[in-house]
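Removed from the display is one protein chain of the complex; every other protein chain stays in position.
After this line comes subunit A, so read on.
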Amino acid sequence: MASNSCGGGSDRQMAAQHRLSVIAGHLQRPSGSNTAVLAAECKGQGSKPFVSSENRTVPRRRQEIMKWNGWGYSDSKFVYNKKGQAEFTGKRYKLSGMIIPGLKDWMENTFGATLQHKAAATPALNSSAVPPPTLNEAFVEELKSTGVPFSADAEDRVFRAHGHCLHEIFALREGKIGRVPDMVVWPNCHSDVVKIVELACKHNVCLIPYGGGTSVSSALECPPEETRSIISLDTSQMNRILWIDEKNLTAHIEAGIIGQDLENLLNESGYCTGHEPDSMEFSSLGGWVATRASGMKKNIYGNIEDLVIRIKMVTPQGVIEKSCQGPRMSTGPDIHHFIMGSEGTLGVITEVTMKIRPVPEYQKYGSVVFPNFEQGVACLREVARQHLRCHYHHFFLSPDNFNLMFSTGHALKPQVSSIFTSFLDGLKKFYITKFKGFDPNRLCVATLLFEGNREKVLQHEKQVYDIAAKFGGLAAGEDNGQRGYMLTFVIAYLRDLGMDYFVIGESFETSVPWDRVLDICRNVKARIIHECKDKGVQFPPLSTCRVTQTYDAGACVYFYFAFNYRGLSDPVHVYEQVEHAAREEILANGGSLSHHHGVGKLRKEWMREAVSSVGMGMLQSVKDYVDPNNIFGSRNLL
């Protein structure tokens, strides 16, 4: 929204007026809502923002463009059209408006999910099902005087009461609503946050920071035992790039900005951060920092902890920040590491200085088919060993009959326009399975994206393909690679389609040393199947995995797990038991509790085991010092 930097020049006032009118557009809401519509000026910013912030993706009223009970934009989803073909609606994605011929069969063959058995979701949010807000009058009064916009509207509150865990979405689809925040506030800048946190401390209300709402760790769930008024602090309006420093290649950014806006805005100036988590369309910079996020291009650019230079966080004890922008410091334990991964338990991250890079001049997709998962992993290991990471990334693999990446990839393959391409595809498949003797049930695909300067990209591409060849890999073309890349963004929409037809599922991740990758994949997949059988799941579950990130000493592995729940009385409970067992199996096999999703409340029970009792004590004492009254009472992590 408005830049509203202080200084008081009349042109700025004008600009502010203009932006106010833009904001006003977003603020139309049902009458009777007790919202104060105010666009207060943010004082204290020393300079004018570098990039203007019109046309941001996420409005204050998320319900205008987002689903209330599913993933992403309201207009984008998989549906079966009148002919019974699967189709992706909307106009936002490359896949939008296309027919996906294989998807229906894939759903049937994989899950036994047919068109006849539909599990319809509650069509719209019933506001009367939402418990009335418990407001702290004194707090609300004082908040009004600060001019920070807020709302106690039912929809606003429900939108901020959940992330995207299966049980959260499932409950919404059933129209069940539990404890939700009592109020939502939208600070516009750092100093707004300072005021809110001060008031929260003064009146002892509970604050839960909210960024993009893409959490999959139950981190946004309101603790049911919380008796104080719960305020959801939505950072989405703090979304400006405050400055770009081309000499040092850094940018100073407000933490509420969401990934795609950040990338788009930087691109306008010829830069990028290179941080691209799968959720980057919706997740926020502050959220990344608070959960220790990882992006698919991390091999070139690094994970969030490698990208941040400076963080500003507002805590009940005041503001924490470093005094300089040195690229590295030896000043005791890095205080940033108390902030990164704090999951909203210590304060609100308001501003971040992070590294930026010039937009790469050349990009090239690629893909390799391996005869089996074992060979694929061996190849990835070799590529990592040779430190070729600099110019490739997004390497992922999946075993099990083309499942997901190829099968899904195949299923999701849009109708091909020319007969010639499909002929070529058939030929390739023939070559792979018949001529090369690959077992179609065991082969797996790695998709690649190289970027950098053209010469280097081509050179690295060759090196990677040479290594792949040593492990029996065959180059499988650029479009397979591109398809894999495209899939990352639409795959989340697939779950909503599944849920329409009695299929529930989720993905979860871990990180594991190289020598255990194959073992953990096999054992966790087997455990899932075993547990499903044990818990009475009537249909064979989908249980598969892929390697999504590589490191010098290990890899990040994603597991996908879904099943048809027809015949089960409490599918979510069964799902949770299986996921719990799968996590136990991950830990028993030397995997981490989480690679980048975080702990939240979902994985809290394993924290002590993961970091030892002393470790827990250290974290707890930080919490006790920074937030003795548990103002940031989401009860995540500890």
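Just so it is clear, a contact is a pair of C-beta atoms (placed from the backbone, for glycine too) under 8 Å apart; a residue touches a chain by one contact, two chains touch by 3 or more; residues count from 1.
Throughout what follows, contacts and distances are computed from a predicted model.
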Q.
Which of the following is the UniProt-recorded protein name of the chain this complex doesn't show: "Cytosolic iron-sulfur assembly component 2B", "Glutathione S-transferase theta-4", "Glyceronephosphate O-acyltransferase" or "ALKB8 protein"?
A. "Glyceronephosphate O-acyltransferase"
Q: Please pick, from A:Q482, A:N589 or A:N630, the residue that touches the omitted chain in the full complex.
A: A:N589
Q: Would you mind spotting which of A:R357, A:K456 or A:R522 touches the chain that isn't drawn?
A: A:R522
Q) Of the residues in subunit A, which ones touch the absent chain? A) 513, 515-516, 519-520, 522-523, 526-527, 530, 587-590, 609
